[in-house]
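One chain of protein is taken out of this complex; the other chains stay put.
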Amino acid sequence: MQPAALRILVTGGTFDKDYDELAGRLFFRETHLQEMLRLGRCRIPVAVETLMLIDSLDMTEEQRAQILDTCRRVPERRIVVTHGTDTMEQTARVVGAAQLDKTIVLTGAMVPYTFGSSDGMFNLGSAIAFAQALPAGTYVAMNGRCFAWDDVRKNRNTGVFEERV
Amino acid sequence: MQPAALRILVTGGTFDKDYDELAGRLFFRETHLQEMLRLGRCRIPVAVETLMLIDSLDMTEEQRAQILDTCRRVPERRIVVTHGTDTMEQTARVVGAAQLDKTIVLTGAMVPYTFGSSDGMFNLGSAIAFAQALPAGTYVAMNGRCFAWDDVRKNRNTGVFEERV
Amino acid sequence: MQPAALRILVTGGTFDKDYDELAGRLFFRETHLQEMLRLGRCRIPVAVETLMLIDSLDMTEEQRAQILDTCRRVPERRIVVTHGTDTMEQTARVVGAAQLDKTIVLTGAMVPYTFGSSDGMFNLGSAIAFAQALPAGTYVAMNGRCFAWDDVRKNRNTGVFEERV
Partner (left out) sequence: MQPAALRILVTGGTFDKDYDELAGRLFFRETHLQEMLRLGRCRIPVAVETLMLIDSLDMTEEQRAQILDTCRRVPERRIVVTHGTDTMEQTARVVGAAQLDKTIVLTGAMVPYTFGSSDGMFNLGSAIAFAQALPAGTYVAMNGRCFAWDDVRKNRNTGVFEERV
């Protein structure tokens, strides 16, 4: 069996947060990636693999190593990693420094997909496109832009991704 | 003044259809592109220009020529054209055959943006990404994929874009 | 078995219109009433019965008689009828003139439920409340208001329901 055109590695983040109506707070139930791909009428062969469902502020170095290991291990050469925005740049540096011969695009969302006003679908569409079109390397796709893994940071005041100064 | 990073040419299509609650039917009011870019937290400099707001089944050869002329005239080298899906492949052939030294990506939606279940945000995100990442040429971005202008058609039975056989 | 607290008779109307993405037009697939009741966390025992799924401009006198007959036949004394807004007042007159000893509330929507901006959930909530709280009689619940069956009309210019002058 040949590999899918693209693998999506799910790690959680705002992207996948749901509202727990009994507790009145946000939590992770399960990923919405399959639903989002269906809504986007996405027809490229995609393998979705959930590695973890966590807030990226809680991500450990072991978990970043696990993401890198998975990128190395899977047969696909084009990979999208969904990730919380708060530490996306850190995971990008771990994965990017390994210089794998694959195109790896990290993306996320500022607002949960389950909210009406989410940027999730837009970001997923752009990440999947960048993953197909760009040469090997590790990138961050946010705000309609694509950043190199070693030249990106989230501006905490504006919530916008930008180049490192 | 230097050109924006990207120009979006709006021609209408399902993308921009609204529901007319007095007449009980779909119609064009105005484009939703600016709202969609805001929702996607898009931060690349984008110039949005509305050429027409029509159903692509009603598009004339004069209007296709107008789209091509506009692609040629504008200063930006990266262009997204929003377009009805029914005749997107025809406009792609008109624009693509001109062999402009620009990256031009046509996209659209199967379901209006104003519907909850639209593929519009996903397609717009992917089109903007492909327009930035691909070399000069004319493409169709639908279903998470990117097709060359001379090798794409909409399958009328499934509503899915595919290569010409 | 005792009757449900409330019966909802579905006849179609804008309420239940879906977008046919292959044909690019609005159509009826199936009713969204069960989904709407679930979304509203409605916990009164409700029996949902689909009589027809039509645009109310196409409703015949035979079909209005069928609605009246069903209201008479069912065991529930509290009934909501979902209906297209264009001829809701006509059906209200047919049902109301029969002077059944039941509380019957017709309601509908100006925008399909499947659109993000629908008034459907609001109208359904108000109709279910009026059906429980009002004495026997036939009413139209639209725009947050409740009208007697013989003193209501839809203003074609504004799309708003009002008393007959």
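To keep things simple, chains are lettered A, B and C as they appear, and every chain counts its residues starting from 1.
Convention: a residue touches a chain if its C-beta (ideal position, glycine included) is under 8 Å from a C-beta of that chain, and two chains touch if they have at least 3 such contacts.
Because the structure is a prediction, the values reported are computed rather than measured.
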Checklist entry - The complex has one chain that is not drawn here; which of the drawn chains does it touch? => result A, C
Item to check | Options C:Leu9, C:Leu68 or C:Met110, residue touching the unrepresented chain | outcome: C:Met110
Item to check | Sole residue of A:Pro3, A:Pro45, A:Pro75 or A:Gly159 that reaches the chain not shown, by the stated touch rule | outcome: A:Gly159
Checklist entry - Can you list where chain C touches the absent chain? => result 36-37, 39-44, 46, 110, 117-119, 121-130, 132-134, 141-146, 159-161
Checklist entry - Which chain A residues would touch the chain omitted from the figure, given the whole complex? => result 14, 19, 21-22, 24-26, 55, 86, 110-112, 114-117, 156-157, 159
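The working rule: only the chains that are shown with their structure count from here on.
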Checklist outcome for this item: Apart from chain B, the contact-linked chain sets are A | C
Item to check | Interface numbering overlap (same over half, different under half) for chain B and chain C | outcome: same
Item to check | chain A and chain C: spacing of chain centres that average the CA atoms, whole Å | outcome: 44
Checklist outcome for this item: CA centroids of chain A and chain B: separation to the nearest Å works out as 26
Checklist entry - Using the touch rule from the top of the page, what residues of chain A touch 2 or more other chains? => result none
